[in-house]
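Only one protein chain is missing; all other protein chains are in place.
== subunit A ==
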Amino acid sequence: MKKLLMATAATALASGGAMAQSDDVKIGIVFGFTGPIESLTPAMGASAELALEEINESGAFLGGTTLTPVTADSTCVDSAAATAAAERLVTTDGVVAIVGADCSGVTGAVLSNVAVPNGVPMISPSATSPGLSEAEDDGLFFRTAPSDARQGEVLAGILETEGVDSVAVTYTNNDYGKGLSDSFVAAFEEAGGEVTLTAPHEDNKADYSAEIGALASAGGDVLVVLGYADSGGRGMIQAAADTGAFSTFMMGDGMYSDVLLDDFGDVLEGSYGAVPWSQGEGAEAFSALVNERGEFDPESTYTRESYDAAALLVLAMQAGGEATSEAAAANVMDVANAPGEEIMPGELGKALEILAEGGEIDYVGATDVELIGPGEAAGTYRYYTITDGAFETVEFR
């Protein structure tokens, strides 16, 4: 134990010393490296660092200023811990901007407790709660992941295309499920549809026949399942099939899973859903870039968004002409959206040069970035149907 303590202290000293020596610009990366999404965050962090590395190698950022990533643990679930970690980044390490946080709950906490009081901008690659759109952010909060409010609209639009006007809704009983369900129901009812019943379900139960009984009693042509493919959502579909209560399902993004398809092939035939999707030149360029120099899987969830988040912060500072929080916050929307030259992953050096010469850019990035409303990604969703036991793309929305 003593040895461990000494080693820890030595490491802290050494790293602190290293930081004190360099007088470059620091970017904070706040992800849940421990906690429920710890399997995703290493790739997300590496992806954000990849963007910074690329910029450092180009040497084009503000006349050769280098960027140093400083990571902190958001824990995904513990708001107090995330706030403390972000506070340390801002006050001790002096980061000018933050990539993160990851989960919606801690992101809101870091935003209101750290980012807003200190005037530090943050771009979250993965917080999707609709609540964050209305958060008091003083123009400091952006996200490269689409809000679930957008997904709700997309799902409502799909039902319109399918000609369904009466549905029952079940959602997983947490912030994600509740937020998505609220936005979907609002969008669908506005479009003139009827929601017979909105019922939550708990994850990890042995049996969902009682929940399905209530939904079946309420009626509806389609059951909208906004849950998780390996937990409650799966149980709901199983119970619906077992009782013959519903034969067509519409599924939210948490339900997109090959395993589900393998297990319930026949049951899901003719069902449909939506899932966030990156396609086109940007996504391919990103995969190529990662395969060339990164050591993580470019297809892993939210890695593309993480790369874009880091790149956007730096490009915004370049556009403002100084490495400050104010410059980053003020210019994110400008560099992300048209007009200007389109920028793909791997072209950050070129983008920096264009900005240095006073030109304009339209950052496309790995996820076809288009920031709308209060600074969040419009998002592209893949509308799919299940035909012959396989996901078949209908279109992208």
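Quick notes on this one:
The definition used in the following text is that contacts are C-beta pairs under 8 Å (C-beta built on N, C-alpha and C of every residue); 3 or more make two chains touch, one makes a residue touch a chain; residues count from 1.
Operating definition for what follows: contacts and distances are computed from a predicted model.
Candidate names were "Protein ALUMINUM SENSITIVE", "Oligopeptide transport system permease protein", "Protocatechuate 3,4-dioxygenase subunit alpha" or "Amino acid/amide ABC transporter membrane protein 1, HAAT family", and the UniProt protein name of the unshown chain is "Amino acid/amide ABC transporter membrane protein 1, HAAT family". Residue A:211 is the one among A:211, A:253, A:305 or A:347 that touches the chain missing from this view.
Screening A:242, A:258 or A:395 against the full complex identifies A:242 as the residue touching the chain left out. The chain not shown here is touched by just one of A:77, A:135, A:197 or A:261, and that residue is A:197.
The missing chain lies against subunit A, touching residues 197, 199-200, 202, 204-207, 209-211, 213-214, 216-219, 235, 242-245, 247.
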